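I'd like to ask you about the structure that follows.
As you look at this complex, bear in mind that one protein chain is not there, while each of the others sits in place.
Showing chain A:
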Amino acid sequence: MADTSGRWLYAIARELDTDALTGLRGVAGAPVHVVEDAGLVAVVSAVDLAEFGAEPLKRNLEDLDWLAATARAHDAVVTTVGGAAPAAVPLRLATVCLGDDRVRELLIRRRPDLESALALLTGRTEWGVKAYADPDALAAADAPAEPGGQGGQGSKGGAGTAYLLRRKAQLSAREKAERNASAHADRLHRELAALATAARRHPPQDPKLSGRKGWNVLNGAYLVDDAKADELAAAVERLGGEVEGVRLELTGPWPAYSFAGVEQGAEEAAR
């Protein structure tokens, strides 16, 4: 059994209240257990390598239903761990080790990074702020009232010339709106980052996935002192009302995926 069984990693914490994990089940319904080494606690569960080994895993990750169920199970455990320890380093989906011994090895080898990540995360929480710009509202805000009314050049042309002039006005209004939106997003990020211990900008979200209209001009993550959480919420509120056509959205608290900073190495070590 031990030979075919891998270990799926959820999170690594210090001073974890293990009672909180009683009866907790993770990916594929397996009960979670902990692997400890000198104060660091890794929360893991057994997974069948026929389903979670490198090759089958790659195939399964392309199956959206499988992925959704797995991600939900992973997230539930990570959230529970986060609530039961002063700080927890969440591991990205699909970090799999070959057995408890390899998990322990990982804890030993990555100790300095894990310690510093945990120190950074203690007493702080990750929040997400997204800004959506409505292109039409932005373009309307500073475009001339009537499109195509550019100089006297259009007066002598026919339908084709009028079309070109109209397109030109549309395109330049759009470009200007895009520039304004992106400059505004930079400013938003600077103001929010000033409240945070650490800040990161993620690539904008695909509107197809988020199901929201408008450009996602800012997709930021902010690691904020718990004492300053209210200040952040107030800042989001204030900044959201500043510019017509740009809407802000505060999400969280999240497991600190954006600031754990040990993922790359952990994944390499897990191989």
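FYI, a contact is a pair of C-beta atoms (placed from the backbone, for glycine too) under 8 Å apart; a residue touches a chain by one contact, two chains touch by 3 or more; residues count from 1.
We take it that contacts and distances are computed from a predicted model.
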Handout entry: Chain excluded from display, named as in UniProt, from "Gas vesicle protein K", "Cytochrome bo(3) ubiquinol oxidase subunit 4", "4Fe-4S dicluster domain-containing protein" or "Acetoin dehydrogenase E1 component alpha-subunit"
Key = "Gas vesicle protein K"
Exercise for the section: Write down which of A:23, A:112 or A:160 is the residue touching the left-out chain. Expected result: A:160
Practice task
Can you work out which residue in A:20, A:50, A:171 or A:234 touches the chain that's missing from view?
Solution key: A:171
Completion exercise
Hidden partner sits against chain A at residues 59, 62, 135, 156-164, 167-168, 171, 203, 206-208, 215
